[in-house]
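With one protein chain held back, the other chains of the complex are shown just where they sit.
As written, the chain order gives the labels A and B, with residue 1 at the start of each chain.
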Amino acid sequence: MSLAEFLSGLNSVFGIALPMVLFSVLSAVIVILLFAMPLGGMCTYFERKVAADFQERIGPNRVGPIGLFQFFADGIKMILKEDTITKNADRFIFNFAPSLVLAGSLGAFALVPFGKYVIGADLDIGIFYAMALGSLVSLGILLGAWSSDNKWSLLGGMRAAAQIVSYEIPLGIAVLSVITVSGTLSMQGIVSTQAWPVANAVDGGHFWNVFHNPFLMINFLIYFIAALAECNRTPFDLPEAESELVSGFNTEFSGMRFGLYALGEFADVILFACIATAIFLGGWHLPFINFDTLDLGLRVGDTDLTPLFQTILMASVFLAKVAVLVFVVMWIRWTLPRLRVDQLMDLCWKYMIPIGFVNLLGCAVWVWVFKGKSMIQVAGQLLGVY
Amino acid sequence: MQLVDFFTLLFMLMGVVSAVLVAFHPNVLYAAVALVFSLLSVAGLYGVLGADFLAAVQLIIYVGGIIVVILFAIMMSENIYRARFRDAAGKFVIPTAVAALLIAGFLKLFHDAKLETRAGLNAIPTTEQMGRALVGPYALVFQYVAIVLLAGLIGAVVVARPHHGNPESEAEKK
Partner (left out) sequence: MLAGLSTNLGLYLGLSAVFFAFGVLTVLTRKNAVGLFMGVELMLNGAALNFVAFQTFRPGTHDSWLHGHVFSLFIIILAAIEAAVALAIVLRVFAARRTIDPDRATELRG
């Protein structure tokens, strides 16, 4: 599907002739209210719980059962807080920059395949487009930092922009090596090649891309490290290093504007976990089971409920994988210390990019030598399973 | 009314307004922000015209790369802690006349050319064709561009880093 097709398809999905502007505003509001806010809120809650566990504390436990509704309280507090603007701030950019950050990370969620039938837009350039939208984030951070008229903010913003631009290269290389293997940019296409291999069947794939070949395993690590840096998470949280820069680029932001930055960061983490799941960890695919051909025999009268249950199963498997990745991100945050700026750039330019390129070449050679078969398929052939 | 037409109108208006702002806004930083919007509108029009791959390339290279570098250059090429990035008003009359003449000339040209319209746009994904074109008929150009890119990057690094032993850069350190 191309972008133009997607645009003309929107008319037919929503048969009612809604005024177009209203429609786009509404969909954005719905996405933010129903998806980003609760997800980001849950993330802050889990982050605090995980942190508490690591530090042998109890963590939030007052609002609701085991503190589950803490994020409602946090959200209400954030909205009710006084909205301050620095005296010499550049008002226009100050107001508009935080939304760029959120737009960048939320827009890309349309490309995330939660299930075989659950995807916002299965564009032909899927993964590439998701990465391109993410580039709005660095712009939002840099502009917001500059506009708040604060030295710490500006330093943090410049660090963030330099870091994000640099780490986009290893990220791109890692994604490119996946594309070498799957031969498509479309998210659904990439996921569908990662099914459990079955004998003489078109449905079967080559199993998860991480286990496709040794080079891709290393490139998965590179993707993960680069994604951490893209989200400004520890150990790469130099842009908001508390001990040096107060709070970095968001120092002067308060109330809901700060909320947008915080939400944007969590949305970014979830987005990168989703993309990692989709392109490396097989999306909704599990070993030994193929959900596409799974027949549960569930029928109510004449209606076959199988597609519904398939979708629910797929989405839960996908979200479980995402949750594990997000947990690892939090785990790293409360375990590793922060890098120095020079170490950050050394790691990117002297280690990750050369290693990534070697692995990209390795992937290409593997695909050429083994005709695109994965380690598991090659082993299966040798053992005579397939 | 098709949604595609609505978006085309939106992107075109956005493009024209932001192009005007790039040229006339007294604050260079705001001009850069306006440039972001004109680049976004071009990316949107690429999407409408069925050039998805180019739309993504436009976003990732221009918005994610070039604009960030431009903002860096603007912020670092002035005393940022007091700068408002005012651009001194130059001579506007003659350049505006030149621009107006250019636009008028182009529009006359297009009007006289009796350009056709089409019933519908080709919306089939072109990503695969693009890939085949880049490694097929355009392989040599592609390699050449890669070499130019490498040379340009090395050149930029060499130009931007301080020259040791150069009296000028010694003065910078003080």
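Points to keep in mind about this one:
Here is the rule we use: a residue touches a chain if its C-beta (ideal position, glycine included) is under 8 Å from a C-beta of that chain, and two chains touch if they have at least 3 such contacts.
Bear in mind the structure is a predicted one, so any value in this text is a computation, not a measurement.
All shown chains touched by the missing chain in the whole complex, by label: B. In the full complex, chain B touches the hidden chain at residues 1-2, 4-9, 12, 15-16, 19-20, 22-23, 28, 31-32, 35, 38-39, 42, 45-46, 48-51, 53-54, 57-58, 61-62, 65-66, 69-70, 72-74, 76-77, 87-88, 90-92, 94-96, 98-100, 102-103, 106-107, 110-111, 115-122, 126, 129-130, 132-134, 136-138, 141, 145, 148-149, 152-153, 155-157, 159-160, 162, 168-169, 172.
What we mean here is this: only the chains that are shown with their structure count from here on.
Averaged C-alpha coordinates put the centre of chain A at 28 Å from the centre of chain B. Within the complex formed with chain B, the residues of chain A that make contact are 1-5, 7-8, 10-11, 20, 90, 92-93, 123-125, 128-129, 131-136, 138-139, 142-143, 146, 151, 154, 158, 161, 165, 168, 185. Residues 1-4, 6-7, 29-30, 33, 36, 47-50, 52-53, 55-57, 59-60, 63-65, 67-68, 71-72, 75, 80-81, 121, 123-127 of chain B touch chain A in their complex.
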